[in-house]
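Since the structure comes first, as structure tokens, the remarks are kept for the end.
Every protein chain of the complex appears in place save one, which is left out.
Moving on, here comes chain A:
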């Protein structure tokens, strides 16, 4: 069990009080806390791209929303916002997930990686990003951050995937330009299987 999620923590903190704070525009700003305890719990710290980021999160807020509109990490795209396109794919503890279909409060204590965290500290692009450029994978580019994240997740657990394995791993990301073969070749190139 996650040591942070003790029973004491449950009693103390899990009951968010959000009923009094929503207005149409209030969603985009940190709404005033209703009481000390629940307000404190809404102020959580997320581990995003290796950094701890304190942020005020509404109970029903999705991770994609928090990343884009609270943390200014706009590389994560919101396409359908219903888990049907893959543009918002991020890694949560290394696993590819749709950020539009995960509550931000579900990733407390987990390591989130968005597209902004893929490149090396010195700015060098990830092998997947370099390979996608080499293969001319992005056309309009809207789906690209999600495609990169799915490819990174795959190569982290399977460094030399077959084309079929790559096809399956990338199957949760739509590309309306239809550049699927280019992305697939990019995954194979990033894994050193294409010269």
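Following the convention adopted for this analysis, a contact is a pair of C-beta atoms (placed from the backbone, for glycine too) under 8 Å apart; a residue touches a chain by one contact, two chains touch by 3 or more; residues count from 1.
The rule is short, and it goes like this: contacts and distances are computed from a predicted model.
> Quick one: find the hidden chain's UniProt protein name among "ABC transporter permease", "Molybdopterin dehydrogenase", "histidine kinase" or "Cytochrome aa3 subunit 2".
The chain we cannot see is recorded in UniProt as "Molybdopterin dehydrogenase".
> Touching the hidden chain in the complete assembly: which of A:70, A:105 or A:126 does that?
A:105
> Give the residue, chosen from A:89, A:114, A:129 or A:144, that touches the chain omitted from the document.
Looking across A:89, A:114, A:129 or A:144, the contact with the absent chain belongs to A:89.
> Which parts of chain A are in contact with the chain that was left out?
That gives, for chain A, the contact residues 1-2, 5-7, 9-10, 14-19, 21-22, 27, 58-62, 65, 78, 81-84, 86, 89, 95-98, 100-103, 105-106, 150, 168-169, 171-172.
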